[in-house]
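All protein chains but one are shown in place.
Chains: A, B and C, in written order; residue numbering restarts at 1 for each.
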């Protein structure tokens, strides 16, 4: 086991999948000689050549639409969207085409593709380099939506995503790219299955549900709370869609209190679905209101530092929410 | 008062607003001589001329993007998207531009525009002429999202939408265009404010929250339930975003049981937010799990009649859900 | 190699069969037996001419909803089509999930398309990219209406194919209207073929009522693509002889005189007369074809009528694939 960063784990996953299956290729803006603006594809162009690590025109619709076509032909594209904020020009191809192709052809055509995009704030990116976009896709049957929170999962889930016969939206918490480090087996291949959420900290008093960067903070907040005698369970949702109701409800059965955390805007965010699931199927287990802690309902994360900090959920805010809920 | 159809109410609203304010104009596919594929703009081309009732190229991005520009200039565009299913090419202009312009310019620029689109299934339209798309927009601060359920509201809300200084998504339940009739004052101008939901039937035992066509069915189901001695309150949500928490929570305080109904797919649908709101702020009032009745999690409404009926929520299914919840 | 006389007759037969099938769909709609029809009437010459330029079982077709005669040429049976009109479980495109005329035929390399226009165009480029990557000599033919070339999606697809010199032929079926909107409100050029010059690939205009001219133009583009000389845009000019669909009423936006004028240039008449004139077909033979077409359509309607509807709950699947569908 060696300790590597999130972005290195992602790079390794693509490297290994490119080596394993020559149908796999990468397409996106600046993924070639530049190695990606976050260096996620660094060295891959040199290793696999221009055709398998392909600079696209500056057009997200092209990246995804061509990806869908290549997948129909029998390739396994990994489409990189430079920032999640720039995925909207491709929205039609994702929602009308990739997600519905299998169903609408009654199983004739599959679209095995991955759409990778760095998401999230706290990096000084302002309104258009900080967005969380997962909730637009966790409502679209036919898609899978995955968000890893640590290098081990990032690598294992991305490898599973590449092998999945369905279109997988793979959102990467960009603030964690270099910040979050973790152990990853060195000489041993592994994958992490798409689907199950994971209890990453056992506890009795309440459960915090989170993903991506917020999961990282949730673990830190749980440690703080532990010092104050609050025993917090933490669940890393990891695969947001389809939702893992079982793991969620099992944890609520145990702790009877739920706090859902994401950095995306509150209203209509993914947390609403988790809360609704609990309110519908875990109602009898509940000892307290289902709480959500999320970004405020303003258009996006502002640039200027004080305003950014005001927007962002962080360890302190989570710890406060834990205290409140524990005291209920 | 005369009884008119939904689509006639919508036509009247546009007619009156075009007459009232010469900054108002309509742009969309086939809205001109053709009068719109649902005849919502019938006669307006003849009355106001080509420039104010303008056939666009077949390009939704153009319709909305040009609309944003015209609004910045000082016009008040009404953009028609022929079917809600075709709104995705305009997603970037709606989500990145229209919704964020006011915030990002710190209040310098407003985008007073309405985006109208017929939505919903049950009309034999198959996967791409039946979609409900509201949940993609009830998560976007800066937008307002309105769905009327009857001619009176359709007319009054659309007039308010045209006068609103913000971008308003106005989704029209197309199955109700001719099916739903209602009284509308003949010689008297009126508007209906954007914002408040409305209790459309008072009851004690449980509340059904619905909108659009499903609200129509919900009222019918409530009548059925009444025959069986179940006293149902019905709330027409009408303005979905920003959400009217107050009316929702007040009704739950009264009935202690909530059933949320929409025809859009269940998971990640608008019902999730209503349920989450209730689970968070109405928890103490609840006597039963918060129930959702919605379209199944398949990509969209299939064409063939038996499969369409399987998909669609209807009066019978709502009545069953009411019985179940009442018995809890 | 020029088209043999046999081939030419076969092509005319395909036009004719498609036309009679298409007309029957309108009748079924008037009879209340089907809910919806969208027609290819008036576009058969261009469609059949174009599709005969690609190789069945090898090349790829990424069609749009008016391409009934292409589908017939590629092996979709009249019964298959009538089943899709009726929403029968066994219709091959989508198991009755999609509206009729939203085609797919996996075994014939015909890709499923949707209703939002122009979404198919980038798929064609993506398939072309796959072909180029594998060094195959396959070609992709994709079609679209002239109005739909207003979508940025079409521009991006053609641009990508031009940059990478992909083996794709972009055929624009210009029937002069997008529902009610005439070409002048879609573009400031006189032909979608003119758009090609701005993207760096050849743009060719051809008379869409002349089946063999369309064939020649598309064949040349296909040959170029196959050789590695890159993509082309071809616009075939024609006229939509019916309303946009069974939901449309075209009287609000075009005069009856205009429609009558173009009925005289109906490609079925044009091509029939051409074949007879050139001595490739006699009036007798033509009558036999007509009878054969009628019988084929009658049989299709009968068979399709007997076929079962899907059960409602069949709609629950297939949302996610367990395995990819490739060989």
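Here, a residue touches a chain if its C-beta (ideal position, glycine included) is under 8 Å from a C-beta of that chain, and two chains touch if they have at least 3 such contacts.
Just so it is clear, the model here is predicted, and its values are computed rather than measured.
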item	value
Contact list for the unshown chain, restricted to visible chains	A, B, C
Which of A:61, A:94, A:133 or A:147 contacts the chain that the document leaves out	A:61
Residue, one of B:13, B:26 or B:59, that touches the chain absent here	B:59
Touch with the omitted chain, as defined above, among A:48, A:88, A:152 or A:283	A:88
Subunit B, residues in touch with the chain not shown (by the definition above)	25, 51, 56-57, 59, 61-62, 64-75, 77, 92-93, 96-97, 100-110, 112, 141-142, 144, 165-166
On subunit A, residues whose C-beta touches the chain left out of the figure	29-30, 32-35, 37, 55-59, 61-62, 85-86, 88-89, 124-129, 296-299, 302-307, 309-311
Where the missing chain touches subunit C, by residue	150-153, 155-156, 159, 162-163, 184-189, 194-201
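Definition applied: only the chains that are shown with their structure count from here on.
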item	value
Innermost chain, where centres are averages of C-alpha coordinates	B
Farthest chain (mean CA position) relative to subunit A	C
Distance between the centres, which are taken as Cα means, of subunit C and subunit B, whole angstrom	36
Interchain centroid distance [CA atoms averaged], subunit A/subunit C, Å	41
Averaged-CA centre spacing for the pair subunit B and subunit A, given as whole angstrom	31
Shared-contact residues (touching 2 or more other chains) in subunit B	85, 88-89, 127-128, 297-299
Residues of subunit C touching at least two other chains	94, 97-98, 102, 114, 116, 152-153, 319
